[in-house]
Every structure is written in structure tokens, then in C-alpha cells.
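Only one protein chain is missing from this complex, and each of the others stays in its spot.
Up next is subunit A:
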């Protein structure tokens, strides 16, 4: 199943943001839920192994866009030999983009690839949070691979691939977390900071914070300690 979501945010009169393009096909619907907020709504169970979803976001200069989802995405394996499901987010940002989906839960036998590729103008602002739980309660973990590439004015700011779950390279006892959360921010600088199973690293006019653990709620709590300033959404 192929899913395509496209949203364009443009500066409107009086400093407001207008959304000239809001469209979706496949397994996601998109609803405008605030002056500059859209929610993605799953219209089918899944994603299933083999599903491909692409989310194209354009935030023009002077515009703001917050992207949310209404519920956790539960990744399920296809029958038989299940290929991974793939979600690719492609963002071109000159304004302010705040991306925070509800958790991705990767069930036993499923594999999910999440890709975020953000191309920022020099003074664009980005906050993108990823939340992952491997396995439902009492269930064996699935596999999750997340690649994040953020470029500012054509220069790579951050490019990392993290693999989690059985068989993933950096998922070996004693450090094989079932929960993982990470936020990358471009806009304001924060210095390095460390916590229990959590680390924040400085980027040029930005930062990336990562936390991991057994349970997502506690992991998000430790991530929040490193996220410093109030999230962008409160300003929208």
C-alpha cells in the first residue's frame, strides 16, 4: 500500500499561516486542527510490512507548521516473510516546522524504516521528535531503523542512522533498549548534556537529544529533561 501526504504552509495576511496544499491518499488522512497545525489520521490498521508512506512538507518563509498524529502507529508484519514498512518524511523548511508524531510501536516480527530528510533555509527552524516502542506489552520486540538527515543551506547538520531490535548492530545486551526517543532541533543552540541513558549533543545553532530505556514513558521523561526550552508548539 502506498500513502502520500502533502502539506504546504505559506505566510498569509497578518502573520497567519495558510495551507494552500493539504492532501493525502492511501492509509493516512490529513486534518487541519489548528491555525497552523495538522493531524495525520490513520485510515487503516497498520502500517503493515511492505507499506510505503511518504510525507512531503513545505514550510515557506514566515509560515509555521506543526504536524501531529492522533494515535500511536502500530507496525505489524505482513504474512509470511515480511518486508519492512517504510515511512519517509521529506521537509523543505524556510519557516518553522514542528514535527511530533505519536509513538511508533513495532510489534514482533515487524520491521519499520523511518526516514526524515529535512532541508532548511539558513534561518529556518525545525523541531522533530521520534518516539519508538519495540513490542507491545509482554511482546517480543520488532525491528526499527531510523535515519535522520538535516541540512541547512545545503550543508549537512546531522546525519545518523540508528537501528534497534533483535539483529540490529547496536542493539546488544546489556544495552538493548525497548524504548527510544530523540529530538533534533535547528534554531537555538544548546550545549552538551548527559543524563542516565540520555545525551544531548550540540549542533551548529541547534542540538540533538536522545534517550533510551525499557519503557517509553520514562524514556520521554528523561528526554524532556534535556530538551531545555519550551517546545515550539506552545508558541504556535
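Definition applied: a residue touches a chain if its C-beta (ideal position, glycine included) is under 8 Å from a C-beta of that chain, and two chains touch if they have at least 3 such contacts; residues count from 1.
One rule holds in what follows: contacts and distances are computed from a predicted model.
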{"item": "Options \"Septum site-determining protein MinD\", \"Spore germination protein\", \"Urease accessory protein UreF\" or \"Cell division topological specificity factor\": UniProt name of the undisplayed chain", "value": "\"Urease accessory protein UreF\""}
{"item": "Absent-chain contact - pick from A:22, A:41 or A:201", "value": "A:201"}
{"item": "Contacting the left-out chain in the complete assembly, out of A:157, A:190 or A:216", "value": "A:157"}
{"item": "Hidden partner chain, residues of subunit A it touches", "value": "147, 149-150, 155-163, 169-170, 172-175, 182, 192, 194, 197-199, 201-203, 208, 210, 212"}
